[in-house]
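The complex appears here minus one protein chain, its other protein chains still in place.
So, subunit A:
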Amino acid sequence: MSCNTSVTHLNVSSVDKAQQTPVHLMPCEIEHNGPAKVSQYFAATMKDHKHETTVSFRGRGLKGQELSCPQGYTGLVLKEVNKPGSDQEDRTVKVSSVFNKLTYWNLETPPNSDDTVVMAMDWPELAEAIHGPVEE
């Protein structure tokens, strides 16, 4: 049973030191967490055509699109610092990178407005309607 009283602190000031980093949402699960030569073997194969961006990954052509973060929002990559041993203890995460736009890649379908990640970008506006203050 996990502990409902433990808290995960977000070290907010770490955002000042965080670097802008390119982020790509890949259409496959990669069973790995850790370093990879992304710019050398992936980003280097990106091509901008008239209406689409393509890249080759493991011999497959991917079609991509850049998405900006919604207005008033910033992309953050949070990383845990000093992972504690038990889930009773409080934890801390810091902002390790920031981004204002991301690139998502589809395997076959050209990027379009029905893509999950595109629709997800509408969430802040709907959330504002749901959670904003109502008049008296």
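Rule of thumb we're sticking to: contacts are C-beta pairs under 8 Å (C-beta built on N, C-alpha and C of every residue); 3 or more make two chains touch, one makes a residue touch a chain; residues count from 1.
Here, contacts and distances are computed from a predicted model.
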Name the chain not shown, per its UniProt record: "Transcription factor GRAS", "Histone acetyltransferase ESA1", "Ribonuclease H2 subunit B" or "Adenosine deaminase tRNA specific 3"?
"Ribonuclease H2 subunit B"
Chain not shown, touching residues in subunit A
1-2, 4-13, 15-16, 21-39, 42, 69-70, 72-80, 83, 87, 91, 93, 95-97, 102, 112-114, 116-117, 119-120, 122-135
